[in-house]
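Subset of chains shown; positions unchanged.
Chain nomenclature is as follows: A and B, assigned in order of appearance, with residue numbering initiated at 1 for each chain independently.
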Amino acid sequence: MLALLTLFVTTATVVLTAPASPLRAARAQAATGHVVEVWVAAVPVKWNVVPNGQDAIEHTRFAPVDTTFRTVVYREFTRDFAKPVPNAAGDRGIQGPLIRARVGDTIIVHFRNLDTTFNRPHSMHFHGVHYRFGSDGSYIPGFSGPGANVKPGGTFTYRLVAGGDSAGVWPYHDHSPSMMDSIGGGLYGALSILAQGERRPDREFVVYLESHQGFMTIDGRAFVGNTPVFKARVGETVQWDVLSLGDETHTFHVHGHRWRTIDGAVRDTQVIGPAESFKVRWREDAPGTWLYHCHVESHMMNGMIGIYRVIR
Amino acid sequence: MLALLTLFVTTATVVLTAPASPLRAARAQAATGHVVEVWVAAVPVKWNVVPNGQDAIEHTRFAPVDTTFRTVVYREFTRDFAKPVPNAAGDRGIQGPLIRARVGDTIIVHFRNLDTTFNRPHSMHFHGVHYRFGSDGSYIPGFSGPGANVKPGGTFTYRLVAGGDSAGVWPYHDHSPSMMDSIGGGLYGALSILAQGERRPDREFVVYLESHQGFMTIDGRAFVGNTPVFKARVGETVQWDVLSLGDETHTFHVHGHRWRTIDGAVRDTQVIGPAESFKVRWREDAPGTWLYHCHVESHMMNGMIGIYRVIR
């Protein structure tokens, strides 16, 4: 495959020659963009993967003791970590807050490690955006700084820029020395970055594919009745943010719908490996109670399936 | 990734604004297209994955008792299920009939469940095409109708439309409560839909990648000598319909050939996850006895390999 050099979408008032320095571009873009500032902490929770205790399709029942675990997740706080912010509607999963920005914005993420359960270090590593090395958040002995190894009680501020090539949906996750256990425990979230001039969809659904407690989960839940029920009306523009972490390859499928990928191909099933991410959009025109699921059969049967309701 | 809104290829006589309702588009297109009507039943068969009893490359031998199983597959019948239709040449695999249509066509599939072996419910769920919710064929307790749970002896008619975004190759498969066992048993098939004005290829090969009886199979067969021997002449246009179901990710490879995907990239090996599907075409110019296979090594060694003969 021929890979092209990265081109930067520039703002109207600042002309950059491409390929330009992302940091220079970042500064220029920040001047014309907004500053998105969020407070996110790693907090202990008890999480139940199958709150209603059953797989409604296969008629299997599960005891809470087998589906609940203590873990650490990202949760949003108000300014200066004053108090927790409840997850927004349509964003109630195990994952952290959906951080929304637009190309040109500077994103400042204040992170605090409140992991008093396992007393582990944590961090945040962001995909898709531009940053200096100090904000990379990944642990490399001898090279990485404090942002890669935030001790319990500690705080670190990551400074990110949504460059012209940052439009889309991207994962963020722990990349500290505890990464392996922490991602498996749910310490991940998503960035959603609009291009210049791109309209926000009427509905935005986050579909985070991972495994927890031996189940294959969507947003940390397994089986119809526990996974998110996404809802839309005919005529609305819907956007699916599909992300994946862990060890498995998945194929995202929505019944009764198809989408066109950037290359012009039409799909109704799309492969996604760990840390890949994509968004699909369509104008809704198909009323019904549809299934969305991973089409890897054992994943679907082990919980990675949900319902999408479209009404007129 | 930026996903584009679905655009409909329209017929010459009906102009639609995009994005339009697929059902409206369907009706409009149906007015100018044909009606494709087929009769398909789920029927019990005995299927031998390795009929010649050997892996000719590794010189391993297998007893029929270890490679044969009783199962249920889709088979085409003549009008009103009068009598079975033998599978066409080049389409003799475990999969059901290759249902061919063109964008704008209405596809009517009459399905009958003749599963007297396991007495299980069955259904048909079609990818890539447009349909109302009642023709979805997938079981959702409390929501789905009779088309998702056709009992032994029962019949259901699915009404589908090949929209402008339905051109290509798509799987169909059981999505009833017995889905997991039934797909593993071979209850699947393919749709092949030409775009408006697209020429039919001289040769069309169906390569269905699944596992059966512990073997990795192409069209339900394992190892050179059992898998299909596809044949073409120099100068012919050949089309490979590549589909996959089950749990595994595969990489489809043909020796001595390359193809260009819609994005302009050239490949000779292409990844495919469960329920994904693609077609590749080329004008044949390379005489020889070539291998085609899944390039996941353990899959290739476990049977997912065949021969493609090109003569002058």
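Here, a residue touches a chain if its C-beta (ideal position, glycine included) is under 8 Å from a C-beta of that chain, and two chains touch if they have at least 3 such contacts.
This structure is a prediction, so every number in the text was calculated from the model and none was measured.
Participant: How many subunits, all of the same sequence, make up the entire complex in this structure file, 2 of them being shown?
Facilitator: 3
FYI, only the chains that are shown with their structure count from here on.
Participant: So, what's the distance in Å between the C-alpha centres of chain B and chain A?
Facilitator: 33
Participant: Considering only the defined contacts, which chain A positions touch chain B in the complex?
Facilitator: Touching chain B: residues 1-2, 56-57, 167-168, 195, 198, 224, 237, 239, 249-251, 253, 255-256, 258-271, 278-283, 285-291, 295-299, 301, 307 of chain A.
Participant: Would you tell me which residues of chain B are touching chain A in their complex?
Facilitator: 1-7, 19-23, 125, 127-128, 130-133, 136, 138-141, 143-144, 165-168, 170, 177, 179-180, 183-184, 245-247, 249, 261-266, 271-277
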